[in-house]
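All protein chains but one are shown in place.
Moving on, here comes chain A:
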Amino acid sequence: MHEMALAEGILDIALDYAKQNEAKRIAEVGLLIGEMSGVEQESLRFSFDMLVKGTIAEGAKLVIKDVPLMGKCSKCGKEFHIEHYDFWCPECKDGVLTTISGREMKVEYLEVD
């Protein structure tokens, strides 16, 4: 539901970095999107494609890298992929998993001309 706000954030960052690097055109925008970020990717792409019209990012390809939801156990220190949002350690009896990745919403890189 807030994908338009995210698309605006992405475009702002992209245009800012393109300007700093004196780029004439943005061809590709790489994103890191965590498994637990709640981003609806189709809707993000749709919003982004609408917003870029008339900017130097018009037609830019949005490349999304999914980042798995990983947690580290407070007791045994092992790292696990968190399944079904279960934040209890699958090995220790009462260890709790602290999120170490999977909440990202980042612009990773730009491809520019």
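Keep this in mind: a residue touches a chain if its C-beta (ideal position, glycine included) is under 8 Å from a C-beta of that chain, and two chains touch if they have at least 3 such contacts; residues count from 1.
Assume contacts and distances are computed from a predicted model.
S.K.: If you had to name the missing chain as UniProt does, which of "Hydrogenase nickel incorporation protein HypB", "Molybdopterin-dependent oxidoreductase", "Branched-chain amino acid ABC transporter substrate-binding protein" or "Cytochrome c oxidase subunit 1" would it be?
M.R.: "Hydrogenase nickel incorporation protein HypB"
S.K.: Among A:Glu58, A:Glu79 or A:Glu108, exactly one should touch the missing chain; which is it?
M.R.: Answering carefully, the residue with contact to the hidden chain is A:Glu108.
S.K.: Touching the absent chain: which residues on chain A qualify?
M.R.: Interface residues of chain A facing the absent chain: 1-2, 5-6, 9-10, 12-14, 17-18, 21, 23, 27, 31, 36-38, 84-88, 96, 105-113.
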